[in-house]
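Only one protein chain is missing from this complex, and each of the others stays in its spot.
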Amino acid sequence: MADEMKVAGYICTGCGIGDRLDAGQLEMIATREGRIASCKQHEFLCSAEGVKMIKDDIDSGEATHLMIAACSRRAKTDAFSFGEIPMARANLREGVIWIRPEDPEQDETTQEMADDYIRMACNEVKQMNKPERSGEQELNKNILVVGGGVTGMTAAIEASKAGYPATIVEKSDHLGGALAGFSKKVPSKAPYAEPEDTGIAEMIAAIEADDTITVHLNSKLAKTSGAPGRFVAEIEGAGVTSEFGAIIQATGFTPYDANNLPELGYGKTPDVVTQLELEALVKDADGAIKRPSDGKEVESVVFVQCAGQRSTKENHLEYCSGFCCTTSIKQAMYFKEANGDINTTILFDDLRTPGAAGEDFYRAGQEAGVTFRKGKVSEVDGSLNVKFDDLILGMEDNIQPDLVVLATGMVPNSGVNIEAIAPKDDEEAEAGEQTENDDVVAVIDAESILNLDYRQGPDVPQLVNGFTDSHFICFPYETRRTGIYTAGPVRRPMDVEQAKSDAMGAAMKAIQAAENAALGRAAHPRSGDLSFPKFRLEGCTQCKRCTVECPFGAINEDEKGYPQFNEARCRRCGTCMGACPVRVISFENYNIMTVSEQIKNVDIPDEFDEKPRILVLACENDAYPALDMAAATGKIEYSAFARVIPVRCLGSVSTIWIQESLDSGFDGVVLMGCKKGADYQCHFVKGSEMAHYRMGKIGDTLETLSLEKERVAIYEVAITDIEKAPQYINDMAATIEEIGMSPFKF
Amino acid sequence: MAHEYSFYPGCSSQKGASGSNQMVSNETMCDKLDIKLNAIDDWNCCGASVGYSGGGELARLTISARNIAISEKQHPDQDLIATCPACWLATRETQERLHDDPQMMSDANKALAEIGVEYQGIKKPARHMTEVLVEDIGFDGIAKPVTKPLEGLKIAGYVGCQSNRPYGIAGESFENPMYLDKMSEAVGAEALTGYEKKASCCGGALMFSEQEKSQALVKEIIEAAYDHGADMIMTPCAMCQMNVEAYQSDINEKYGTKFDIPVVFYSQVLSVAYGSTASEAALDGQLIAPKKLIDIANK
Amino acid sequence: MVDVVATNETIIVVGGGISGMTAALEAAEVGKQVILLEKRPYLGGRVSQLYKYFPKMCHPVCGQEINQRRIKGNNNLTILTMAEVTEITGDTGDYTVNVKISPRYVTSDCTACGECEKVVETEFDDEFNYNLGKRKGAYIPNKMAFPQTYVIDPAIIGTDEADKAKEACKYGAIDLDMGEETLELKAGSIIWSTGWKPYDANKIQPYGYDRFENVITNVEFERLMDPHGPTGGKLLRPSDGAEAKNIAFIQCAGSRDINHLKHCSRFCCMASLKQTRYVAEKYGDDAKSTIYYIDIRSIDRFENFYNDVKSNENVEFIKSKVASIEQDENKNPVLRGVNTEGAVRYANTHDLVVLAVGMEPSVDVSEFPVKLVLNEEGFIQNDEANGGIFAGGTSADAYDVNRAVQHATAAALRAVQVVNNISK
Partner (left out) sequence: MSDLNQKMVEKYKGNFLQEVINNVEEGETMKMCMQCGVCSGSCPLGPHWEYPPQHIFMLIRAGKRDEVLNTDSFWNCTSCYNCIARCPRGVQITHVMHGLARYQKVLGLAPKNQPTEKFSQLFWDNLVQKGRVNELKLGLSLYFMNGFGEGIKTALKNQKLGMAMMKAKRMNPAEMFGGHGVKDPAGFQKMVKKAHELEAARIAGEES
């Protein structure tokens, strides 16, 4: 195919576009002003026939770039799908006729709106190129699993079953983790009535029998560098360095330190033990369970739930570890199985045995004769006297058992809290990095786990309560370190069955990361995107903005301080592009120019036409769909003076675009991005936050232009804000009416 | 062809007993519906709902087992039915309890052996008279013999407790049973379906020992019936009938109310709709005369 | 005519809710051929009927937009809506799946321009809004419906209403002669993610859902709060359209109850806590919420959410399974019971009661097109006897969205394992 660019335009006149707009004029603007090679009209462009017309032009070489003026880029995607061919879509339906009233008075401005979208699309597509695979890494199917507990072992076994070799790095001298120290586990199968074998032995056997699984005991990661498809891990202890396609972090938990609970008798007498310590007692006991102090057979045992958990006291855990209620029931059953006459009492606040498995097991415990009392324990003294407030009987009561078991919680082994130690770039600090991390509890393991050779720190970012969870409800595995997935109690508190299931999910994502890295395809949420950031070294001032602001820690710095992009780590959000003050970062199909050209080519009527222009930069994930849906209601309108440009993420917005638009006579600019902060909804986690930060500084720009700061507004918009989003645009229109037109119209 | 059943009348449904009006009207109703009730000879009391403390579990179960055993001997292929909810409940409970607990079963038989009776375990679950009507006769069947539709008669169907809980009538809910309402409608009366006290307790046997507490309950039952504009309250239960009808003057005295509402058995209502005379329907057995029903009967 | 290529390396996902979508996408994004079958005319399932998610109070459609875009950009994934599995035969690595596809009467030529909807007058209960509102006989099921294609209600087929719709369509996208189709698909592995349905509140007799207008369910409450729901987001109680400002939430309505659902449905505690936040957001101090509970089950960081709600003095917690509900003369529900903490007897009048009904498997045990190992509650067990058929999401247990998605991702791996072992 010829190398020269041939932009072919196609204007659909269906869905009322032809009735509401002068298609002839649009076609003329496309060819004369947009200066594209050809432009055709079709009354039903998304029909088989219309699509064939386009395909034929592509095949005949008449079209190397497409300008499609029809409905929103979100609509009819099946029809308008032409592989990697650069395509711009002028949104004449949702973007123009559906949000403008059918009213002769308004026809002129409505038409002007459409005219501009044609100009914008024609000039946008000229700046787009076919993205090519980076070819940075080829397929590496090896999965690195950090941690050899039940989660890690499951991940390795299951990855291997899918045909992906796994390597387990375990810091201790044995596999099995915490569960290896258990006598039995909570039942996983109906009728969920009896404790069942931990299954650890079988798993270890399976791993030993599997020659695609490598195990390094007494080992940890000295250094991890690279990216999905080409991670390099220096495994200290084993003394090997290997390459991996993806990483699963299954480093589990550390039991909460019961020494923080003297009021519950821990430390005062050996007969106050934690759940994990009891497991050991039971494992060692042959027959009767004896208490540590004097070896007396236990005839009465009390379990204290939520020991140091669900509490805001200092050094306590605010969260609920979830597994402890069923664990205490299971442990009470140990005693009942040994001897039905042993008194077993569980003192709880809320009994948390969710699901079918949980509630069945609770009833099984009752059947077995376990006593449950809703009671708040105030004290356990050295003589094992358990004082508590029985919340049902409304009375102080006490029991003096032979053994007290404290249900203490899980503290994640999530390594270093990088927000706490990150090189505090002033800017970053102000940007309020990781506000949701204020309430991190007891960082047990200050030692790094992954030792990532990343600009942004050695471990995966932590979230609420120090766990590494993604905090995405819809996408639980999305960590901010591409190709590194956390699973098990390090991600969120969980029991054995959930951990095993979690391990499988993480293995799924890891396999996916390796495969997609090999193809140069982006990971979630822009799955499959082949574009990736390129940068012009000559222009770079080594200011480090990009390396600091990348939400995914994708960019490192070389010794000279130049950015090193790691495509496979990149999520293609463009935050780096937005961050770069000298505009050296770009994507083939999305860059400073694709937007600048749209801005420049909007027709700016002169001041006295009273036709202001409002630039709307809307996040394509939420704000832009919200505007589409507003249009679809057929009831909502927004100003005909608005020109909406979708952006990958508000984080990708370069302040230059704001400046250019104001220079060229735009009267106002509205930015719409996703919610930031603790409950962020930004699909790139930090993008929206960065944008807000940058816009905080736009004031200076406005001052130098001696423009009112009201001319630039930034909003958090949720996808459901189909009234608000248009309203923000109309508000800007009103503001402009108030403060008057921009003086920069030439 | 006639439906035949083995019948357990119970203490209140005896000549000259508190529920004799139920007994009489039930016989009339059954004639009209071609239902043949074969009373079991030599039945004994079921222990009712207060027998528990004097009798205890085993003795209570044993005396009911005796009835069942006799019934099975006398009318082998017939369902055992009762008109009295307490009798039915005690009998059915006994069947289940002895079925579930072999120890209890053998103990009961040891006691029964004293009189040479043996209980062989559950064959057919005991049934309540209303079950027979609803399941075997059906509401269409109930409507068939009607010669005097009870037009304009507003009836609050008061189901009470023991015919409804814990077993209840098939397909009915414990909280809002509808079968009495459907019966009323089947015979042309207006059923006050929204009557929210239809399944609440009248105090049962505690009317004798805890009159004040029980009458407080009855007051609400009657009040609600008035609120719905009922002409009368209709019940399947002799205990309910007695408690709700007999103490209205006491309640009036205590609460200054002016209660004077008839409380009848469904068997009396159906009998009248089937053209029976007032005495055939045992309407002369009421303490508060159901005038509207009597007028229809006398037409 | 639907034509789909399927081999024994194909993965079939049954159910297009959040779990099914996730399982299908995760498998497709690792390069597998996937066919996603959905019974409804659109994807999204139950979550699309929710207003907000806990704990972030964000909107389900937000994640749906991303998933829809993942689908649009993925050629390995085939979506069939209005499709039901009628039979499954064969074994691991070699299944034959019979699928019935009901007519939509609208082809892919539909541009969603909405002309047909304008001309059709007949209205039907809107199932998307749990029948709280009405929709036309030609309709797009919801504003985020995917595929963005209209549906003609079979009930108007053969009437002049249908003809009117057909005429109104400029694109010949309406095909009234469309008939039911049946497909026979091969598959190596099957992911069963048909999800859940709310427990039928009519069965919970003491609470009179069937008798009292102002007793509603938690899923209905979601629709009432949604600005795009039947009341435009106004919290209006059914009996008189008055704003409800004293709302009772009854936990374990049908759950943890051997007379109904034996299991704990897990999500209902958090759902009710979330719903009290809706009320607080809407009315601030002008409204009161009361939660009647047995145990509050806010596990892991949800505990922080629970603490936030507890710190709101307009939310009261009463440890009690409500015994019964009656209705006063103003149709206000009156709740009777005993607060078991201190044995306090109450008769509380509220203006609206929300039953936190639980989840039961949407597919009845007896209706499974293939024999699977189920637990007593009807959830699919993770059992080798199930061969290459795996549960994904709430077909396996009662989960919240996050757990369901996590579980579905794991299910995707199980399926991938099967087909990878075939291809190698």
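For reference, chains read A, B and C in written order, and residue numbers begin at 1 within each chain.
Just so it is clear, a residue touches a chain if its C-beta (ideal position, glycine included) is under 8 Å from a C-beta of that chain, and two chains touch if they have at least 3 such contacts.
From a predicted model like this one, the values you see are computed outputs, not experimental measurements.
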For the chain that does not appear here, which of the shown chains does it touch in the whole complex? A, B, C
Contact partner of the left-out chain, one of A:Gln25, A:Thr312 or A:Gln366: A:Gln366
Please identify which residue in B:Asn44, B:Thr193 or B:Asn252 touches the non-displayed chain. B:Asn44
On chain B, what residues meet the omitted chain? 11-12, 14-21, 42-45, 47-59, 62-63, 66, 107-108, 110-112, 114-115, 161-162, 165-166, 174, 200-201, 203-206, 208-210, 213-214, 217, 246-247, 249, 284-287
Contacts from chain C to the absent chain lie at residues 206, 252, 256-260, 294, 319-324, 336-340, 343, 345
May I ask you to list the residues on chain A that touch the chain which is not drawn? 341, 343, 351, 362-363, 366-367, 369, 371-374, 390, 392-393, 397
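Following the convention adopted for this analysis, only the chains that are shown with their structure count from here on.
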Chain adjacency by touch: line, ring, star, complete or other shape? line
Chain at maximum distance from chain A, centres defined as averaged CA atoms: B
Chain occupying the most central position, where position means C-alpha average: C
When the centre of a chain is set as the mean of its C-alpha atoms, what distance in Å lies between chain B and chain C? 46
Based only on mean CA positions, could you tell me how far chain A sits from chain C in angstrom? 24
Give me the residue numbers in chain B that touch at least two other chains, ranges are fine. none
Among the residues of chain A, pick out those that touch two or more other chains and give their numbers. none
Of all residues in chain A, which touch chain C in the complex? 14-16, 44, 46-47, 71, 75-78, 81, 158, 161-163, 188-192, 310, 312, 318-322, 350-360, 374, 391-392, 394, 439, 464-465, 467, 469, 471-477, 492-494, 498, 501-505, 507-509, 511-512, 515-516, 524-525, 527-528, 621-622, 625, 629, 632-634, 674-675, 679, 681, 683, 718-720, 722-723
Residue positions on chain B within touch of chain C in the complex are 173-176, 196
Can you tell me which positions in chain C touch chain B when the two form their complex? 205-206, 208, 210-211, 324, 326-327
